[in-house]
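All protein chains but one are shown in place.
Chain nomenclature is as follows: A, B and C, assigned in order of appearance, with residue numbering initiated at 1 for each chain independently.
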Amino acid sequence: MTERLAYLWPELSLFIATCVVMVLGLSPSRETRRLCAWVSAIGLLVAAGLAVNAPVDSEALLPNLMPFAKLLIAMVGLVLLMLLAGTVDRDYEAEIASGRTVFHALRSNRAEFYSFFLFSLTGLMLTASAESLIWLFLALELTSLPTYIMVTISTRGTQSQEAGVKYFFLGALGAAFFLYGFALIYGGTGATHFADIAAVIAADGMNPILTLGMIIGLIGVSFKIAAVPMHFYTPDVYQGAAAPVSAMLAFVPKAAGFIAIIVLCALMGWRYGPGGESLPEAVRLLLWISAALTMTVGNTLALRQRSVKRILAYSSIAHSGYMLVGVVAGPGSDPARFTTNGIAAVLFYLLCYGFMNVGAFAVLAALRRPDGTEADDIDDIRGLCHTQPVLGWSMVLCALSLLGMPPLLGFIGKFGLFTSAISAGEIVLVVILGLNSAIAAAYYLRLVVTPYLERPAERDAMAVQRVAIPSRAIVAVVSACSVVVLVLAAQFLVTRSAIAGRVIETKPPVRAQTQP
Amino acid sequence: MNSVLIPAAMLIPVIFALAVAIMPAEKARGTALLGMLLGAVPVLGLLFLFDYQNAAAFQFAGSVDWIPEFGLRLSLGIDSVALLLIALTALLGPICVLGSWTAIVERQRLFYSWLLILQTAMLGVFAARDLVVFYICFEFTLLPMFILIGVFGSTNRKIASIKFFLYTFTGSLIALAGLVYVAWYAAGHYGHWTLDIGDLASAARTMSPTQQGWVLAGMLAGFAVKVPLFPLHTWLPLAHTEAPTAGSVILAGVLLKLGTYGIYRFVLGFVPMAVAEHAPMLAVLSIIGIVYAGLICWVQTDVKKLIAYSSVSHLGFCVLGLVAVNATGLSGSILYMLNHGLSTGALFLMIGFMYERYHTRDMGQLGGLASKMPVWSSFMVFFVLASVGLPGLNGFVSEFLCLIGAFQSSSSLVAAGHPGATPGALGPWYAFFAGTGMVVAAMYLLIMVGRVVWGKLVEPHEHHHDDDGSHLPPDLTAREVTALIPLALGCLVFGLWPQPLLGAIEAPVNVAIRSFEFEAPQPTPHPEHAQADAHVGEVAP
Amino acid sequence: MLDTGHMLLTLASDAPAGAAPWWVMLIPALPMVGVVLCTLFAIMGVKSKLPAFATVGCLGLACVLAFAMLLGSDDAPGVVKAWQWFDISWGEGHGQTFSAIFGFYIDRLTILWMLFVTGLATLIGLYASEYMSHDQGQGYCRFFMAFNLFVFSMSCLVMGANMLMLYLGWEGVGLCSYLLIGYFYKKPSAVAAGKKAFIVNRIGDLGLALGVYLTFVHFGTIEYAELFASDQLQGYLTDAAHGHFEHIPAAAQMIPLLLMVGAFGKSAQLPLYVWLPDAMEGPTPVSALIHAATMVTAGVYLVARAYPLFQVSEYALPAVAWIGALTAFLAATIGMAQFDIKRIMAYSTVSQLGYMFAGLGVMTSIGAAAHVFTHAFFKALLFLCCGAVMHGFAGQLDLRKLSGVAKMKGWGIVGITMLIGCLNLVGFPVITSGYWSKDMILAEAFVRPSTGLVGWLLLITAGLTAYYTFRVFFRVFVGPVEYHPGEELHAHDDHAAGHGHSHDHGHAGYDHSHSPEPAHDSAHDEAHGHFHPHAPGWAINTVLVILAALTFVAIPLVALNHGGWVGEMVHGSTAHYEAAHAGGGSHGSVWLVGLDPHQVMYYISAVVGLAGIAVAWALHYRGRREAAHAPAAEAFKRVAGPLQRWAEHKWYVDELYDFLFRNPLWVLSQVFRYIDMLLVDGLVNTAGWLPSALGGRLRRGQHGLLQGYAGSMAGGLALFVVVVLLLVSRSA
Partner (left out) sequence: MLELAQSAFPQPMAGVTLAHYLVLSGAMFTLGLVGFITRRNLIIMFLCTELMFQAAGLALIAFSRYHLNLDGQTFVIFVLTVAAAEAAMALALVVLLFRRRESLSSEEWADLKG
């Protein structure tokens, strides 16, 4: 069993960093406390390094998922870390520095904030490593629970607390759903280990309890990816939380959710239906309807928003819908090939989405109104390309990429979804995806037009300023550059995704026909 | 060595766009003009070095792997059809800069840099040998045009630009689905993914008629919007009326041709059986467009809107020639793309010059400009006549060929032993009904000329030359005339001597029509794709 | 048509076309040089008569070349190619190449036409140099540029080596017609007339274009040289000669019907004649050259050129005959009731064109060509005379307001030449060329039994023609001297200003009547000076005299030996249908009042013509003198009553067309416009609005209440489970 530990070195490294950060944060020395962020970064870097060298788990359903997912998580985690820096305790530390107050360990939140972030990433990585239902459940909860706290303490305003309470309670409800689903899956198969479950399903096929469990479990996990019908919390929470936390929420739980969904689907395998290449009909229908509705609901709701964070929240819902298309499509007949492998397309899209979405939130995070509140209204970014060219252009590029404007990264991602879904014969879904991209263009264009083409408001008291945290602007720029630069490296990323998205088909054990 | 010409033609505008963006605003237009002219130099090289004996082959080809996983290569190369359209694009570029010289006063850097980027994107569409490279450029043209309309347009610019963007974007996303379907099919055919247009075409032709029909529908959703084919045309008048002059020129001159080029290259090239089957429907739509839009022109009061609707009408001829799928029709259509670019582009330029002076396009407020602007009026009449399709000018050549193409294209005439007929599903009646468009075109364009150019001088009430700030003389300046002369020469020369063009495109046209020489539509699909058939069958009514 | 079996139907152009000398290309090239020169003059701002002289020089040279062509011609047609215009090939076989050269096909018909086209153009150019002199400067350049362009286009039309060249010229002359009719572009009526001409012609052009398409599709070529020599066509002709029309494919029989539509448009025949009278808004030289002598005969040329094609159709030629005759009659009736002398001439042109078509229709292409030839001279002469009057009297054209012009000083030549022109138009026996050419048509019309009524119609028309022609002459040129200058100053404004005259007083009652009647205010007169009708100068007079002389020169050319020289010219061309039988005139079965029509018609038409003149004399010369204020017209009104009023309003044909075509189409356009705005665009906008509306509706779900969200989630879960299970169980 200990050799299994080798797969968990990245998680362990993060965990160790977490513990260190938590302790460091209690130090009365300002310099020591400052190390929190650096230690977190080192932890992530180490995790990334370990993830690259992680062995391939040949027994898992997705044997090559772990290295890819963990590396991705660590890289995006680093970016998020830079973004999260300075979110909490900024004023408190400033007061301490100016001598107006003294440090009190109970009063300080910073260390908790970083360590919760690392916890959450640990949970996310563990999701990718999960090999049983119990593990999956725990990993998902580990991913989510810290984020509830992070949302709540991310700002000192009541909005964050409202977001926190909604997120927590609805999250608990969602967890109850998928837990019950998991229980039924266990009931249907008599196993919690994925390999066992897959073997049972491969041998005996689906049964009603199992189907029901899968449906409830998938819908429950949909909470993490904010898919219909579990999407309601998303805009409120994203708007209430501080922009860096929103950025994290749009990536971390979503990644966890998608990995969980992919794993759950992989348990059944894409070998049903007339072509023998789709999920069991009930599950396929569920995901199909969910994908179509999620895209549509997200995009249409985003149309009439003024709050940029809400727009991005709804866009986050819509993007989940796009990615679900890849899940419906499945790994295809030749999983090694990116073009037909929907799972690979989802993983790649997750990567694209991570960068472009973080970039958009980073622009908001790097701005503040003169009264200290966050920039959120669409008017706040009016003419941003003229007042803050770097941030403005980052916003424009990220919005264009989210829009799917060729040749930016978002387009490549969407193209992968197109090819895989068409390969799987899901042409109607592709058309819905296309139409939804067009609807989405309407509001993404606002995010392009407002900063770039419109004149900045007259220099008045409401003009936004850049916050004094350079790392946030750097994140914005890095993300914006990555949506351009990664296009050139697309071949590398695409082949990695294809490898990671390889799903092993479980062969039913050879045995005599004992069924009555 | 020669393969650097196309990348050079595409890169020079981009480089200059960046230069324009960082230069002082007052130098923007000069730099942009220089960029356009320098960008035209490699195109001249293409024109001279092109091997016209071998015009159907893709020349100056070069490619770099980009995403081999998709079979995606940055692959460029042109046959003579693409060459001519590239030449048109390169010609219109500097003219647009000249035409905007004084019209664009504010935010010049923004304007000219996007104009240059647009140039690159358009060249890319025609030069692409890879499906996705084509699509990227095809889609990317939307953004510059969106900005040109949305920032530099007139009063309703926002609605117009958004409508333009969303309408065409929606269509092309559905087209992408169709194109990807073809790519997937071809992957099954070859055993590996390829996005090379030539490979895709030969694979796609083995699809079953049902598959071809659906692919046709998908691709048309993108290309027919762009053309625009009735009833998908309503974005165009709005976009044209609101766009700045250069935007209109490019829009009419090149962007609409992306649609017809797409139909030529992809619809005809990929799904000939479906085209053969649905040609009557497409032809009827084009004819409705010709007559319907023509009649609408008649009752317009806004000159620019009138010309915009006339584009809808004219492009109907172009599509009609395409679906005639014979040598005359295709040649006519390809020439139509060029000729419409020259003459309608010029008309928009003319109207722009007028608008700059009078700040109105309402025929009720303008009239008899011949007595005040004789040079302008002469050019206007000239280009209107080119647009009407007067023999001896370019419009005639293409219109005539499209019509005779439609006339010939009748299998029943072939069966009746008429030597000049070609296999096809159209026939004399199509030519007749489309031909009424010639009459209608004469009607609305001459009425427009009659009101704007001839008659008693009428100027807008608030028009005072002293305080309009533009400091333009009443009649055209040397700069404006310089912009018009190449277009006028093109109209005249290609009207009297189209044979060089016809000769140049003969080979690709013959290759294109050869793909229509199938026996009967084969009902049995490719064995590997029985499953695909099943999927398509599901959605089929 | 049944007795045509014995006719020998072969073509002179059976032999493969040879090569024409290269210099015939100069004939169209020279006017093009003129175009370029005039454009340059316009750019340079030349304000002298230089454009006119350049034009006359170019055209004169072209005319000389046309004569050279005549002298150098032999029987075989020749082709000369300037460059390849179209060449699209999709196979090796016959008909699998659509090819058209930019080149010229020279046979005798071409030469005949080119002779009078270039000749008249030169003369009228000379005339115009004076006539248009008030407008020297840009307008002058513009005029001569279009004038040259017209001659170029006409040359292409006539000399073109294929139907596409014909089409090029066809629309080219239409363009020039448009530009020249609308020459006075500040005058709304002129602009409208130009527009009308172009648009109506376009309808005809559509027919022509379709005819060209069908020709290509059916015969596989549109080059005359190949077409007329093709075995296919020869075979049809043989069938047609034996009356076996059922052996000829319907497509081949359709071709002439389509070409005919084009011809009717250009040559102002029913139902497309309506543009020609309006076209008189143009300067008179234009009316003379384009709308009387040359362009409007293009339709006749087309039919003559494509005569073999017309013969293979059972119905084409009879249709041509009927349309021609009806047009001739209708236009003559309208012409009788008009007051504007130029318009009368215009209707007369329409009427005479009807004769020509009737002539073609009854298979006397020689007669038709001869009539084209003579008509070109005398009608140009008539128009130029009218123009001289108009020029001299400030645009006055109302025959009620002019009288005794011939008696005025300096107007003698105009009077005499006018008389010659009128006599020609009437067909005054023996001494006029019009008599001879018209006779051929009339006689042949009676020869064709199947078109017998056509002959009677034409005969009646001949009488009407005589009446209205001399109505003009007796009214305007003889009788007491009296005139009211015109109010239309377009032709005169610069000139008037130059002489210190000003007619621009803005009140319509301004009256320069110099009649004995004390009908005007002398103080008024003193204040504004006297109006001096200015007599034509040397250029105009010279041209008039030459043209008058030419009408006499034409007599032997058309009269001798059944068609004379013109007959020979036609004989050696594609239009030589009559070659086999015209000489004999031996259609034994056909008789008119017991005599051979060819013989008796000389007398009948003379009598009819003279009778018409007599009526005109009685009503408009004698009758006018007896009662000063047109009691004759009153008398006529009593007799004719509403008929006359209807005729004066041109039988309300324009109104009818407006009612039948233009107005419904306009309403339709408006309907389309609103459909486009509301329905088509409305659907698009709805599609765009839909997501937004959906989003608005869905926003109600985002009410911010925790319980609500939880309820929705739970409900959604339940719904999903139920829906999915239902769908699965249904499909299972």
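As a convention for this text, contacts are C-beta pairs under 8 Å (C-beta built on N, C-alpha and C of every residue); 3 or more make two chains touch, one makes a residue touch a chain.
Small disclaimer: the values here were computed from a predicted structure and weren't measured.
S.K.: Based on the whole assembly, the unshown chain contacts which displayed chains?
M.R.: Among the chains that are shown, those touched by the missing chain are A, C.
S.K.: Based on the whole complex, identify which of A:284, A:310, A:337 or A:472 touches the chain you can't see.
M.R.: A:310
S.K.: Hey, which of A:209, A:336, A:390 or A:467 is the one touching the hidden chain?
M.R.: Touches the omitted chain: A:209.
S.K.: With respect to the chain omitted from the figure, which of A:28, A:187 or A:276 is a touching residue?
M.R.: A:187
S.K.: Just name the one of A:43, A:67 or A:164 that touches the chain not displayed here.
M.R.: With A:43, A:67 or A:164 as choices, the missing chain is touched by A:164.
S.K.: For chain C, which residues reach the chain that was dropped from this view?
M.R.: For chain C, the residues touching the absent chain are 699, 702-707, 710-711, 714.
S.K.: In the complete complex, the non-displayed chain touches which residues of chain A?
M.R.: Residues 132-134, 137-138, 141, 145, 148-149, 152, 158-159, 161-166, 168-169, 172-173, 175-176, 179-180, 182-184, 186-188, 190-193, 207-209, 212, 235-236, 239-240, 305, 310 of chain A touch the chain absent from view.
Everything below uses one rule, namely that only the chains that are shown with their structure count from here on.
S.K.: Using the mean of all protein Cα atoms as the middle point, what chain has its own Cα mean nearest that point?
M.R.: B
S.K.: Considering only mean CA positions as chain centres, point out the chain farthest from chain C.
M.R.: A
S.K.: What's the distance between the Cα centroids of chain B and chain C, rounded to whole Å?
M.R.: One centre to the other, that is 37 Å.
S.K.: Residues of chain A that touch two or more other chains: which are they?
M.R.: Within chain A, the residues that touch at least two other chains are 442.
S.K.: Please output the residue numbers of chain C that touch at least 2 other chains, ranges allowed.
M.R.: None at all.
S.K.: Could you list, by residue number, the parts of chain C that touch chain A in their complex?
M.R.: By the definition above, chain C touches chain A via 691-692, 694-696, 698-699, 701-702, 704, 706, 708-710, 712-717, 719-721, 723-725, 727-728, 731-732.
S.K.: How about chain B: which of its residues touch chain C in the complex?
M.R.: 163, 166-167, 231, 233-235, 292, 295-296, 298-300, 326-328, 331, 368, 370-371, 374, 381, 385, 390-392, 396-397, 400-401, 403-404, 407-408, 413, 416-422, 428, 431-432, 435-436, 438-439, 442-443, 446-447, 450, 453-457, 496-499, 502-503, 506, 509-510, 513
S.K.: Using the touch rule from the top, collect the residues of chain A that touch chain C in their complex.
M.R.: Listed in rising order, the residues of chain A that touch chain C are 165-166, 169-170, 173-174, 177, 212, 215-216, 219, 223, 228-230, 232-233, 235-236, 281-282, 285-286, 289-290, 296-297, 299-304, 439, 442.
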